[in-house]
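For chain A:
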Amino acid sequence: MSEPTLLYLDGVTVSFDGFKALNELSMVLEPGEMRAVIGPNGAGKTTMMDVITGKTRPDQGRIVFGADIDLTKLDEPAIARLGIGRKFQQPTVFETLTVRDNLLLALAGDRSPRFTLWARESADEHAQLDRLLATIRLVQERDRRAAELSHGQKQWLEIGMLLAQDPKLLLIDEPAAGMTDAETAETAELLREINRTRSVVVIDHDMAFVRALGVKITVLDEGCVLAEGSIDAIQDNPHVIEVYLGR
Partner candidate 1 sequence: MRLDRANIATLSCVLGGAAVLAAMNLLIPAVSPLHVPDFVIAIAGKYLCYAILALAIDLVWGYAGILTLGHAAFFALGGYAMGMYLMREIGARGVYANPTLPDFMVFIGWTHLPWYWYGFSHFWFALAMVVVVPGTLAFVFGWFAFRSRVSGVYLSIITQALTYALMLAFFRNDMGFGGNNGMTDFKDVLGFPLNRESTETGLMLVTATVLSLSFLLARAMIHSRFGKVLIAVRDAEPRTRFLGYRPESYKLVVWTVSAIIAAIGGALYVPQVGIINPSEFAPGNSIEAVIWVAVGGRGTLYGAILGAMLVNLGKTWLTSALPEIWLFAIGGLFIVVTLFLPRGITGLFTTRQPPKGSKQASAATEASMREAAR
Partner candidate 2 sequence: MLWRGVCVCRRRLWFSMLIAALSAAVPTAPAHAGGDPFAQIAATNFDIVAQGVQALATSGNPRAAAVIDALRDGKLYAWKWPRPDAPLYIRSATGFVDARSGAPVEAPAAINLRRVIVNDSVRAAIATAEGALGLFAKDPAARRTAAEALYQSADPGALSLIERALTNEKNAGVAQVLREAAAAALLKSDNGSGSTRIAAVDELATRSDLSARNLLASLHSEPPPVAAAIAGAIHDIDRRLKLWSLVENLYYGVSLGAVLLLAASGLAITFGVMGVINMAHGEMIMTGAYTTFVVQQLVAATMPGLNEFGLLIAVPAAFVVAAGLGIVIERCLIRFLYGRPLETLLATWGLSLVLQQAVRSIFGATNQDVTSPAWMSGSLDVGGLVLTVNRLWIILFALLVLGGLMATLRWGGLGRSIRAVMQNRRMAAVMGIRTPWIDALTFGLGSGIAGMAGVALSQIDNVSPNLGQNYIVDSFIVVVVGGVGNLWGTLFGAVLLGIVDKFVEPFEGAVLAKIIVLVFLILFIQRRPQGLFPLKGRAAEA
């Protein structure tokens, strides 16, 4: 590594009873970069997210975050506290809490019961929440219960929760799935906005959406990197075309 990298996957392998979901996957993410990851079914995109966030332990390989933190040694909460936020494929927000409380819980800060039992909402937190609500376009819905939001709004709320964690790196899984065209466009806009301050990794199938992001693309296939580059480069890459069109 000549220059400092934010995230470095080094020959990561994960196998579920014989079948290799990730096969010697290596990838480098620069600080402040936004990366789109695409690939056919079972290419290992979601598994990649799982190993980075500590949900799954890799069989081999290292995952280095920042200078020298090996993520494979840590569990989910520890990794989350390092500043890696994850957004799931299906939006998982806390349905019975209000939009505002959802964000409040996500706000960076002490996570221990000792603290939360006595915690009072500080003016600073108050301000942060208002800012977030504005960012994710949910000011009106602030006091509605998350269950009542539309699908797209839930996706945004979840992104907002990631931002509230003030992470260095966001991992976002299929944000545009099941959204209307309008919502999709807005989501792309939102992500670019976010990317101004943080690094982002996005998984999605929707090429219109990926194109709208206009960032470097990594194509996964059968658990390892098939191609990397700008969208046009990817589209002319014979391997990619083969993977997508024929076998």
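Picked so that all candidates are chains of the complex that A comes from, given by their letters.
Going forward, a residue touches a chain if its C-beta (ideal position, glycine included) is under 8 Å from a C-beta of that chain, and two chains touch if they have at least 3 such contacts; residues count from 1.
Keep in mind it's a predicted model, so treat the numbers as computed, not measured.
Touching chain A in this complex, out of the candidates 1 or 2, is candidate 1. Chain contact summary for the complex, chain A toward candidate 1: residues 41-42, 53, 55, 75-77, 80-81, 85-86, 88-90, 92-97, 101, 104-106, 111-113, 116-119, 121, 147, 161, 165, 174, 177.
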